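Heads up, one of the protein chains got dropped from this complex, but the rest are sitting where they should.
Per-chain numbering from 1; labels A and B assigned in written order.
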Amino acid sequence: MLVKTADVVVIGGGIQGCAVAYNLAKMGCKDVVLLEKDTIASGSTGRCAAGIRAQWGTEMNCRLGIASIEIFENLSEELGADIGLHQGGYLMIAYKESEFEQLKKNVKLQNSLGIKSKVISAQEAKEICPLLNTEGAVGFTFHQRDGHADPLLTTFAYAEAASRLGVKIYDFTEVIGIDLEGDRIKGVRTNRGYISTRVVVNCAGPYAKRIGEFVGVDLPIYPERHEILVTEPIERVSHPMLMSFSGNFYIQQRPHGSFIMGYGPKEHEKTHAVNSTWMFLEEMARKFVKLLPALKELRVVRQWAGSYEMSPDAQPILGEVDEVEGFYVSAGFSGHGFMFGPITGKLMAELILTGETSIPIQMLNYRRFERHELIREPAVV
Amino acid sequence: MKETDILVVGGGPAGLCAAIEAARAGARVLIIDDGLRLGGQLIKQTHKFFGSKDEYAGTRGFKIADVLLSELERYGDRVEAITNTTVTGYYTDDGVFGALTGEERYFKVKPKRAIIATGAYEKTIPVPNCDLPGVYGAGAVQTLMNVYGVKPGEKALMVGAGNIGLIISYQLAQAGVQVQAVVEAMPKIGGYLVHASKIRRIGIPIYTSHTIKEIHGKEHVEGATIVQIDERWEPISGTEKYIEADLICLAVGLSPLIELLWQAGCKMRYVPELGGYVPVRNREMRTSHPDFYVAGDAAAIEEASTAMIEGRIAGLCAAASLGYRPPDYEERLEGFWAQLERLRRGPVTEKIRQGLPKAMKEE
Partner (left out) sequence: MGGWIREHPILTYQHGRKVKFYVDGKEYEGYEGEPIAAALHANGIRVYRKSMVLERPRGFFCAVGKCSSCFMVVNGTPNVRVCITPLKEGMRIETQVGKGEIR
C-alpha cells in the first residue's frame, strides 16, 4: 500500500532520485517517498557506461565533477556497500590541432579549480596504456582521479542506505499526474494511488519533460539513443578510460575485466527507443581494434542501448521552478548523470531543505534557456 | 549480407522439419545451427520413438536425423545449411540477424521470415558442490557417449525419473557405466512405464520422493548424499544415503531457448507447464511478430515427435505467408494438428494439454 502523504516525493529511481532521497533523509528530512515506474536503476543509469571524470570544459561541470569524485572516493564507506570504484584516470586523445588546443584550455581551467589534470606526451600516454595505438593522435591529457564505478551497485547502495534512513521506495509505481493548488504542488497521482505532498523533485531522466508537463512547465529535455557494447572479461591490461571527442569513442576496462565502450550517434534522433543496431557493433569494433590492436581477439558478449537525457547546452537543469512552488528539477544531464549524481543529489537536498547550496547552481536553473544564457559544454562524446 | 525467404534457427527435429516443409512449398530456406552437425538432439538418441508410422515410430532417433537430412536433400539448392554457427542477435530496426561461424567469420542475414527452433537448455539444481566437474546435464552425457563414443564415467547417479532420466540411465548401462541409482523428487515416476521397467530389470534402483542433499568431491565428483523428502519437499532426517559416483547426471527439466524471440519483441507468456516463458502463437505457429514463427522446445518443452510436427506446421505456414502456398495447404495443416492431438493424448502429456491453451493467441 502506498502512503497517503509525504513531505517530499522524488520521482525516478535512477542515480539522481536515489541520491536526492538519500541526502534528504541524511539531512534530517524523515518523510521522503521515492517513486519508480519500473525497478531501481532500470533506466538511463543502469544502462550507462559509468565513467567518472573532472576533465570538463566549463567551470560549472569541472566544479561538479571534482566534487562528485570526492564523494565517490568515500562512498563505499558512507553507504556501507561496495560501489566498484576504480580510478584508472581518463586519457583524453586529440586527433586535431584545434581539439588539442581546446583540451589544453580545459586543463588550464581544471588546474585553476584544483583539478590535477595534465597535458602529456605520446610517450607518457603509452606508459599509462601500453597497448594504446597512438597513431594519428596530436595530443593527450590525463587526470588520475577520473575513473569508473558500477552504476547498479552505486544506485542500489544509495537506495538501500536511503531505506535504512526511512525513505519509502515504491517500484513499479508510475506517476500519472501532479495536482496543483493555485501555483503550489498539492499531490501526486500514481497508478497505485494518490500521495499528498508539497514538494516534488523531478528526477525522471529522459521522462523529465513529461513530468514537467504535468505542472505546465516546458523542460527542454529530450531522450537520445546511445549504444554500448561489452566484451568478455580478461585479466586487467588497461586502466584508463580512453576518450576522444573527434575520434568519437570512449573505451574502458571495468574492474570485472570486461571492456565497455561506446560512441555518440551521428544522427541525433529524439527517441525513447533503446534497441541495438548492427551498425554500431561493426563501427565500434573497428574503432576498438584500431585503438587497441593487441586486443582484436576479444569477444563481444553483449550490446545494448540507453537514453541520454539531453538538454540544449549539454549541462544539467538543476534547481527550483519558480512558477510552481515546491517543484524541483534534477535532470537533463546529457550523458553525465551517473558521475554527477553524488554531488547533485547532495546539492538538491541542500536547496530543498535550506534554500542554499554549497556550490552555487543558479546558472543551471531552467530559466537560462529563455534568457539565452547558454554555455555549451565542449567536452562531450 | 545474405538474403533468403526463410531463416530457420536451429537444425534439430523442429528446424529440419520446418525447412523440409518450407522448401517443399517452394521457399528458399537457410538453416543455421550452432552444433558441429545437423540433427540437434536426435543424433544422440538411440532409443526407438513411439507414436505411429507418421512420427517415425520404431525408428531410433539418430536414424530419424538421417531420414530428415536425406528428405531435405531432395530440395537441392533451395536449401542451404550452415553448421558451427551461432545466431548472435536480431536487430529490430532493419530485421537483420547477426551470425558467427566458429569464432572467425561474422556475417549478417536478412530473411523475410524466421522460424525459431532453437530448442532448450538443461536446468541444474542448487545443492552444495553442484558446480564440480562430473555434474553434467543428461543431454550432455548422451552426447559424449552416443555421438562421440566416450565413456562419461564409471559410476553414475541419475537425478530425475522423467523419460530423459530413464532413457539415459539405460543408455549409460549400455555404454558400460554402472548406474548406482535414479533419484526422483516426485512421489512417482514421471516417464513412461516401459522405460522404468527396463532399467529396473537390469537392477537399477529408482528412489522416488528423494533428492540430492549434497554432492561430494574436491577436484571432481566422488559421490552424493541423497535424502528422502516429505510431501512439502522437506528432507526427512535419518533417511540420508551415501552413493558413490564419479558422474552425476541431471535430468531435472529444460528451459526453452527464447532469447531471439525476446529480442524481436514477441509477446511472451510464463507457462510453467510448458517450461517457463514461451512465445504466444497461433495455429500456424506464428508469434505476435508477423515475421517470426516458433517450433519445438523453444515453443514448449515436449518431445522430438511433437517438435517435428510443429516444425512442419511452422515451415508450411511461413512459406504460405510469402505466397508459397501448396494446393494441399489446408489438408496438410489439419493433418498435422490431428497428429499433434494424437501424440498429446494420455496421462504423461496432461501438463502439456493444460499449458498449451495459455500460450495460444486469443483470436
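We adopt the following convention: a contact is a pair of C-beta atoms (placed from the backbone, for glycine too) under 8 Å apart; a residue touches a chain by one contact, two chains touch by 3 or more.
Nothing here was measured: the structure is a model prediction, and the numbers come from that model.
Q: Which of these touches the unseen chain: A:P220, A:P233 or A:P378?
A: Touches the omitted chain: A:P233.
Q: Quick one: say which of B:V127, B:L144, B:M186 or B:V348 touches the chain that got left out.
A: Candidates B:V127, B:L144, B:M186 or B:V348; residue touching the omitted chain: B:L144.
Q: Check each of B:E21, B:E184, B:D246 or B:E273 against the chain that is not shown and name the one that touches it.
A: B:D246
Q: List the chain B residues touching the unshown chain?
A: 34-36, 46, 60, 84, 86, 102-103, 121-122, 124, 131-137, 139-140, 143-146, 148-154, 174-176, 218-220, 246, 257
Q: Please output the residues of chain A touching the missing chain, sorted low to high.
A: With respect to the unshown chain, the touching residues of chain A are 232-235, 237, 257, 294-295, 297-299.
Assume only the chains that are shown with their structure count from here on.
Q: Spell out the residues on chain A that touch chain B in their complex, using ranges where they run on.
A: 275-278, 281, 299, 303
Q: Show me the residue ranges of chain B that touch chain A in the complex, using the header's touch definition.
A: Going through chain B, the ones touching chain A are 89, 91-93, 96, 98, 103, 108.
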